[in-house]
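As you look at this complex, bear in mind that one protein chain is not there, while each of the others sits in place.
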Amino acid sequence: MLIGVIKTGNIASSLVLDLLLDERADRKDIDVRVVTSGAKMNPADCKEVANQILKLEPDLILYSTPNPSTPGPAKIIDMLEGKRAVIIGDAPGIKIKDRLEAAALGYIFVCADSMIGARREFLDPVEMAIFNGEMLKVLSITGAFRVVYEEIDRTIGAIANKKKYLPKVIIDSDVAVSRSGIKNPYARAKAKAAYEMAEKVGKMNIKGCFTEKEPEKYILTVASAHELLRAASMLADEAREIEKAGDEVKRGPHSPKGKILKKEGLMDKPQ
Amino acid sequence: MLIGVIKTGNIASSLVLDLLLDERADRKDIDVRVVTSGAKMNPADCKEVANQILKLEPDLILYSTPNPSTPGPAKIIDMLEGKRAVIIGDAPGIKIKDRLEAAALGYIFVCADSMIGARREFLDPVEMAIFNGEMLKVLSITGAFRVVYEEIDRTIGAIANKKKYLPKVIIDSDVAVSRSGIKNPYARAKAKAAYEMAEKVGKMNIKGCFTEKEPEKYILTVASAHELLRAASMLADEAREIEKAGDEVKRGPHSPKGKILKKEGLMDKPQ
Amino acid sequence: MLIGVIKTGNIASSLVLDLLLDERADRKDIDVRVVTSGAKMNPADCKEVANQILKLEPDLILYSTPNPSTPGPAKIIDMLEGKRAVIIGDAPGIKIKDRLEAAALGYIFVCADSMIGARREFLDPVEMAIFNGEMLKVLSITGAFRVVYEEIDRTIGAIANKKKYLPKVIIDSDVAVSRSGIKNPYARAKAKAAYEMAEKVGKMNIKGCFTEKEPEKYILTVASAHELLRAASMLADEAREIEKAGDEVKRGPHSPKGKILKKEGLMDKPQ
Amino acid sequence: MLIGVIKTGNIASSLVLDLLLDERADRKDIDVRVVTSGAKMNPADCKEVANQILKLEPDLILYSTPNPSTPGPAKIIDMLEGKRAVIIGDAPGIKIKDRLEAAALGYIFVCADSMIGARREFLDPVEMAIFNGEMLKVLSITGAFRVVYEEIDRTIGAIANKKKYLPKVIIDSDVAVSRSGIKNPYARAKAKAAYEMAEKVGKMNIKGCFTEKEPEKYILTVASAHELLRAASMLADEAREIEKAGDEVKRGPHSPKGKILKKEGLMDKPQ
Amino acid sequence: MLIGVIKTGNIASSLVLDLLLDERADRKDIDVRVVTSGAKMNPADCKEVANQILKLEPDLILYSTPNPSTPGPAKIIDMLEGKRAVIIGDAPGIKIKDRLEAAALGYIFVCADSMIGARREFLDPVEMAIFNGEMLKVLSITGAFRVVYEEIDRTIGAIANKKKYLPKVIIDSDVAVSRSGIKNPYARAKAKAAYEMAEKVGKMNIKGCFTEKEPEKYILTVASAHELLRAASMLADEAREIEKAGDEVKRGPHSPKGKILKKEGLMDKPQ
Partner (left out) sequence: MLIGVIKTGNIASSLVLDLLLDERADRKDIDVRVVTSGAKMNPADCKEVANQILKLEPDLILYSTPNPSTPGPAKIIDMLEGKRAVIIGDAPGIKIKDRLEAAALGYIFVCADSMIGARREFLDPVEMAIFNGEMLKVLSITGAFRVVYEEIDRTIGAIANKKKYLPKVIIDSDVAVSRSGIKNPYARAKAKAAYEMAEKVGKMNIKGCFTEKEPEKYILTVASAHELLRAASMLADEAREIEKAGDEVKRGPHSPKGKILKKEGLMDKPQ
């Protein structure tokens, strides 16, 4: 089965989206092609990269983007109408939920996959990569990525079995944590807090990037948003360390046939 | 100028390679197209994704991959011969350095961009994303990503000025730290240690994935390699916190024209 | 000069309100009387404790309470109309700002002085004291308490000089940090993030205490709010540690005459 | 039942004394009135605030103060003779234990509730609030506050049942930890160490405030006492994190009728 | 039974070698004599201290030294030929394993007991003691010291029972951790990583002390090696904290008769 992935702009979920489906590169049941226009997402770029994927006639299309209500992504969504496709987006994308429902497209909105502090005085490539690193930790530990790959695998399974399924999920802190597999209730509380913190990062960065006009103000705002994410990453890490201490880290690796296996004790065999 | 990016398999540098060039998506002088076959890298896949980029006739091709001496990547390298292209690879790639020199291709080998602990009992999508998150922190803070984007920007600049330049750089801990912009010597020492630790991760994972055969043994090995990376990420973080405490974090954001600006004090204007 | 302090219910600012004015108990220019009805704040209690203070005919009345728009506190505010009095409240109190302006009362609303996770399954006396401990750290380090005591001291000074002054301040993260005296910009960013986190705690606890009905849900919510506050306290602590590392902790002790002195280096003499 | 609370000067136990009895403000069996003269404790102030409470004819009087052997507090203790009253004090108070026994008054001395570093060069309102925040964490986690509220509740219960009971307890590290409810023995060891550290803080601050005369010396002493308390607070926090990791945090919330309920697992119902 | 201990130069294992055999100084079955020439290890010194021990005609000789292939230690090894003796050395010593086998001498090589960063610009007595402190933590927690004392005790037992036994052990990370008694698998992974890190310290210090010639370079190298060891010590500490949280720290104290007892729960009696 061919999975076509379109990426425009960047959210942290985009970075590992295709890798989440085949973390050890030994899955036999799917092939993946990804095309992206890098950080930019104007309509022309968007149209072109979408076309590159559409030409391959994939069985399933995943399209991940920040802010899918803007013109470029909107263009791609139009092009995807009628295809079996899932939009993976961030919190600001939630507002096009109805549009997607109407177009019979699946969606997964990751509320905590927040905008970066994109001010020139603050964001250089190094700061950008650090932010994405912290965000990967938060989204993976708190359960968001587990939801993402379980939902896409379920969709793939449906296609293989000629059934209909498209995910329609908004991943807030409750959804993430409830599906995270975290067992210790305090670890769950820490994970939930970390997720909420990461979500708050987005609100602060939107304020720092679009509302505040004085450098003195917006630099402090975006810098504090990144500090907040760093703290969230540390709190998520605490949650995972608790699970390690109890030897109860849930793992769900893919079998070569694409089944999600299960295991808990580190030395156990995945089933 | 069009930059074509081919990615096969995954190294952490791949995740943010195109974003490093345009961290705020406002650069006017370049366009980027990225194509990847996901986690897999067999020759057929490799050939196909390379062709997709080659058809676009980009001014510069970046090709990032783990272990470029394996058949799939070797195929792409053959196809790139004669083009203006830069291979971005990991430590095992260093052994094809002469081949690349002969083919007049540029290269950047990031010694610390280590193989993941790819054992099914251990690596699930969540663990994979955490590993990449930690690795992004290490590679960004210790200077490796700074070298990567400075070298590619220099190449872009050379093309714009009709000059010849292709990077030929092996990023070991000395190269990374010396170009990291870290000022405090103890922070530099911490960064160097973190980089060496991340490099060691690769050696342990290669052992755990390819040499050791007993699950009891290799699970412990790959788990300890990931613990080592987590410790490296924490040590890199310490280095950056020292720089923050001195308000001397060097930042090198891109101007819209693609120039790398400079600044140090957080509230300063980039120049 | 006699300062009468009324406290109903509890916010963290209440705990140290009178101590903030005379931290070493050697101030000659003021006397303080405090009356409170403990944790409860029904109208009858409120009226009674207010009367006890009013009978003393203090020169200035401070009234601190959570949620001043509820019936008990509203009663007290009615009783204070026409007196020189300052209301110290939390974020939900902001909605009576106009009422206070109309009544010519001063006010200081501390946005981050959040509601506790008051669910029986979670909150016992020990958890309550921990929460208040963490909150004291956040409010003191991030600048909120500095604003509180500077404003009240300014009011006292105005009374002494027969001038009119009543504070009208809403302490959000910007106000707190800008008056915190924190010098290092990264420490300021950390402080701002910590303050925002503490503010978020209130939103989560309100949800956990009033909106969510299932124990499984609300226990997790209030527990995660307390985890969030603990993380905020740790981040605030990081900010102060940076200031210590630079030997630039601003201190503003009271002289025996009630003047706020200034000093920075630890071994310096306050001026 | 009416509980009258007199507070003079400040110890950390005073800050939350009445809140410990009714942490969620929903207790039906008691009413509380608190009067304090702020940070000061000269005989005139003391007499006046005690009178305010005595006029209310409470069923039980709690009087918390540092150093109850000094003139002001001694005055109040004289006034309390013959009443059902409990003195809550710090380590220096232990020396009046016999006087209290003779006067048939109850007492609870919290050995670790140490004097603050009250030197003008060091202690400003912000430092004072931080100190109290750290102290609240230590006293709550290590078991001291649990002893305080259990003892007072037992006294209240005795009054309700027309029985005689007045607490006579000196809370040293053994008493605190043995009643803390901490299960893991290493967490108990950490709690005990934290408590001893907080006790040591008092000795250092007494030296820094009363014995040492050179600013160079006493500033360092009181600053190191506060560092010691911060370390104690972190160690206490470690103890509680261990209990969280085992999901074995003991909680003893009050029922609306004032009974101390019990629970251990976070998601359990208090019984 | 008399144990004679010769020490030349310094490795961390030397510091506590004799103490490991009788940690509470109450063992009746052995007497110990130790002679050392301090930090130096030239042939004349070596010969002299060895003679001092040989004259005592001990039942068992332990000889600990860095780099036993250098002239001084080689001299001592010659002198020990034919005696019942065990060489305790570091990783560079492994190359004389065959020589020792031929001479029928026992050996224990502790791979992680690494060379210090012996550059005058960096290493002063304080830095030296810190390094040894960190190293003691790593070697004790990760299992190396457990192997050392178990092997020597086994040798002592063999002598007592007129049996032949001499240890022939190279303690790499697998050997150390497998005999460390650590139960939680993640703690084992952390311990293994810490051990590997300490081993890497040696490689970096050898480079910094012998290969690199420019101060700018070698100072950074040895400083980063010490940072690496500090990180290793913190990771080892994490491992032990996990074992504490599970109340499963294995302890093997000596009985007065020299038997190694066993216990796990902190409050248990050793058996």
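As written, the chain order gives the labels A, B, C, D and E, with residue 1 at the start of each chain.
Going forward, contacts are C-beta pairs under 8 Å (C-beta built on N, C-alpha and C of every residue); 3 or more make two chains touch, one makes a residue touch a chain.
This structure is a prediction, so every number in the text was calculated from the model and none was measured.
Among the chains on display, the ones the left-out chain touches in the entire complex are B, C, D, E. When the omitted chain is restored, the residue from E:23, E:57, E:81 or E:101 that touches it is E:23. Only one of E:32, E:77 or E:110 touches the chain withheld from this view, namely E:32. Although one chain is not displayed, chain D still touches it through residues 173-174, 177, 185-186, 188-190, 192-193, 196-197, 200, 204, 217, 219-221, 223-228, 231-232, 234-235.
Seen across the whole complex, the unshown chain contacts chain B at 184-187, 189, 238, 242, 245-246. Of the residues in chain E, those that touch the hidden partner chain are 3, 5, 7, 9-10, 15-16, 18-25, 27, 31-41, 45, 49, 52, 118-130, 132-137, 139-141, 145-146, 149, 215-216, 219, 223, 230, 233, 237, 240, 251-255, 261, 263, 266-270.
Note that in this section only the chains that are shown with their structure count from here on.
As for how the two copies chain A and chain C face one another, over half of their interface residue numbers coincide. These two copies of the sequence, chain C and chain D, are related by a rotation of 180 degrees on CA atoms, to the nearest 5.
The greater number of contacting C-beta pairs, out of the two interfaces A-B and B-C, is seen for A-B.
With centres taken as mean Cα positions, chain E sits 49 Å from chain D. The geometric centre of chain C is 56 Å away from that of chain E, both derived from CA atoms. Across the assembly, chain E contributes residues 185-186, 189, 245 that each touch 2 or more other chains. Contacts between chains form some other arrangement here, matching none of path, ring, star or all-to-all.
All chain pairs that count as touching, in label order, are A-B, A-C, A-D, A-E, B-C, B-E, C-D, D-E.
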